[in-house]
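Quick one: structure below, then a few questions.
The complex is shown incomplete by one protein chain, all other protein chains being positioned as in the whole.
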Amino acid sequence: MVPLSWYILLSAVMFCIGIFGFLARRNLIIIFISIELMLNSVNISLVAFSHYLQSLRGQVLVFFIITVAAAEAAIGLAILIAYYKNNPTIKVDEINLLKG
Amino acid sequence: MSVSAMLLVFIKTILVVSVFLIHVMYVQYFERKVIGHMQSRMGPMRVGWHGLLQPIADSIKLFFKEDIIPSAADRPIFYIAPIIGVIAGVSSVAVIPLWENFSIANLNVGILYILALSSIASYSVILGGWASNSKYSFLGGLRSSAQVISYEIAMGLSLVGVMMMAGSANLNDIVKAQANGWFIVPQIIAFVVFFISALAETNRVPFDLPEAETELVSGFATEYSGMRWALFFMAEYAGMFVMSGLAATCFLGGWSGPQIPFMGTMSGLIWFLMKLYMFIFIYFWIRATLPRYRYDQLMGLGWKIFIPLALLNIVITGLVKIL
Partner (left out) sequence: MTLPQLFFLYFAVSMTGLSLLVVTRRNPVHSVLWMLVLFLHIAALYLFLNAEFLAAIQIIVYAGAILVLFLFVIMLLNLRREETERMFQDQWPVGAGIGVVLAVFFVVIVGKIAVLAPLGEYSIDAVQAEGHIMSIGKVLYTKFLLPFEIASLILLVAIIGAVVLAKKRI
């Protein structure tokens, strides 16, 4: 039997790698991917909790997280394309003008 | 799971996969014959009796051809792209029930498994197009990604009606639920949506825009040659078999049918193959008959007609189930 803490540890490590990618990378697309990575690591811990607590609440939450992630990806990438049309760069440190 | 049970699954898998690959090889001969006769030609005649050994000759030729890799290609992705497609196509066969109580894996989420693998298969075309680093391939890859995403929604939604009728996503249960009548009658809207979406999903005529010969040379496969090109080809035909098998299972009752004398349980397999090859024949028939769609028409058809129709079908099925 795999202990619950192993799953949480894996999820925590993945979450921290996601945070590192989110804070350190310049490419906006990779930053988006890092957000997806963090959401997925949280999903793993939720499913693990739901399995060990024998309740489906965690899995229902995962369902909602996937919904929100899909919406977020669609809107975020649409904003990115709209920005890229005005100013062809996707480096976050070059996106420093309020007026587009 | 004991060792002997694992060994049994292993043997089953090897048997089914090899028989499946022979079918995939020979369906190309079938296609050339069917289209030939529809156009008042004979089709392949030279190799063997009525060209029966043609697929073998073709495979030997492709196998020994030089494997050319463009110098500006992204090598690892270029190598891996065709393999993704074949693996996704072949592993989809695992959940399709071939005869009574026989499928390699009796999954409770069988339909979702096939949908998931078909979405993985779309990666092979997108990545092949991108990694070739050529304009034609790239346009083919982009077209395919948009097309596959759009039509997968319609296909998934049309299968929801079937799942609601059967009360299960397990393909074995779906076949058993059709004992009192095939789902093609109550789910006729879903069937039409599914079949046309399957044409788009497998990139067949009239939706073969990713590889439209007249505009894009050969689409995503332009830069591929030899064995890797053959793998793309195999992936397309494997996808066709899986979609036909899924259509036969979900709408025409799969292996069910009157007992054929002296065949025992094999009569189920014969019925299943007959239904499957009927669909494959329709694929070829459409290819010989219809012209290609324009791209905006294709997207409009998917989003404005099929998805609303599939949603309507779900609502109607739900209402009928409540009443």
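By letter and in written order, the chains are A and B; residue numbering begins at 1 in each of them.
Keep in mind that, in the parts below, a residue touches a chain if its C-beta (ideal position, glycine included) is under 8 Å from a C-beta of that chain, and two chains touch if they have at least 3 such contacts.
Bear in mind the structure is a predicted one, so any value in this text is a computation, not a measurement.
Out of B:Val16, B:Val34, B:Ile126 or B:Leu301, which is the one that touches the chain we can't see?
Selected residue, touching the omitted chain: B:Ile126.
In the whole complex, not just what's shown, which of B:Gln54, B:Ser145, B:Ser197 or B:Ser256 touches the removed chain?
Answering carefully, the residue with contact to the hidden chain is B:Ser145.
So that we can see where the missing chain sits, which residues of subunit A does it touch?
The missing chain touches subunit A at positions 1-2, 4-10, 12-27, 29-30, 32-34, 36-37, 40-41, 43-44, 47-48, 50-57, 59-60, 62-64, 66-75, 77-82, 84, 88-93.
Spell out the interface residues on subunit B facing the chain that's missing from view.
The list for subunit B reads 74, 77, 107-109, 112-113, 115-116, 119-120, 122-123, 126-127, 130, 138, 141-142, 145-146, 148-149, 152, 156, 168-169.
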